[in-house]
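All protein chains but one are shown at their positions in the complex.
Let's turn to subunit A:
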Amino acid sequence: MLVIRRDLVDAMVAHARRDHPDEACGVIAGPEGSDRPERLVEMVNAERSPTFYRFDSMEQLRVWRAMDEADEVPVVIYHSHTATEAYPSRTDVSFASEPDAHYVLVSTRDAHDVELRSYRIVDGVVTEEQVDVVESYMFSHTGADDVPDAD
């Protein structure tokens, strides 16, 4: 399950809408081991294409170094599909290289009803997961599910 703050979801959707009809892409960093997305970085789509995305290699180096120095990891890697559903394409699966990341797909094919879904992509296997949108992480249950939530 991806637990994510509403403002970050809104920022991904806004980025995808702004770059439409080209694909938008970016990363949300979070503290290592926390699985908590916190710091959103909009990346340049070096391909500037409606059907493909690739992080600019120099920008990726800078952003990855900054994460390293802050003991952060890419918790979310997101990109948009501008004419198809928010499901990983074959290309997405073949290039997925962060087994610990949540891959978020935003579809802007319907301007009025933007679709956002999240997946794990490990060794070529796609697993969709629930997206739990929260106002704040302070009261959300983000730890291991050993103990049932009291409700």
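The definition used in the following text is that contacts are C-beta pairs under 8 Å (C-beta built on N, C-alpha and C of every residue); 3 or more make two chains touch, one makes a residue touch a chain; residues count from 1.
Basically, contacts and distances are computed from a predicted model.
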item	value
Undisplayed chain, where the name is taken from the UniProt record, one of "ABC-type polar-amino-acid transporter", "TRAP-type C4-dicarboxylate transport system, small permease component", "MoaD family protein" or "Glycolate oxidase"	"MoaD family protein"
Listed residues A:10, A:100 or A:129, member touching the removed chain	A:100
Hidden partner chain, residues of subunit A it touches	25, 27, 43, 47, 51-55, 57-58, 60-61, 64-65, 77, 79, 88-92, 95-100
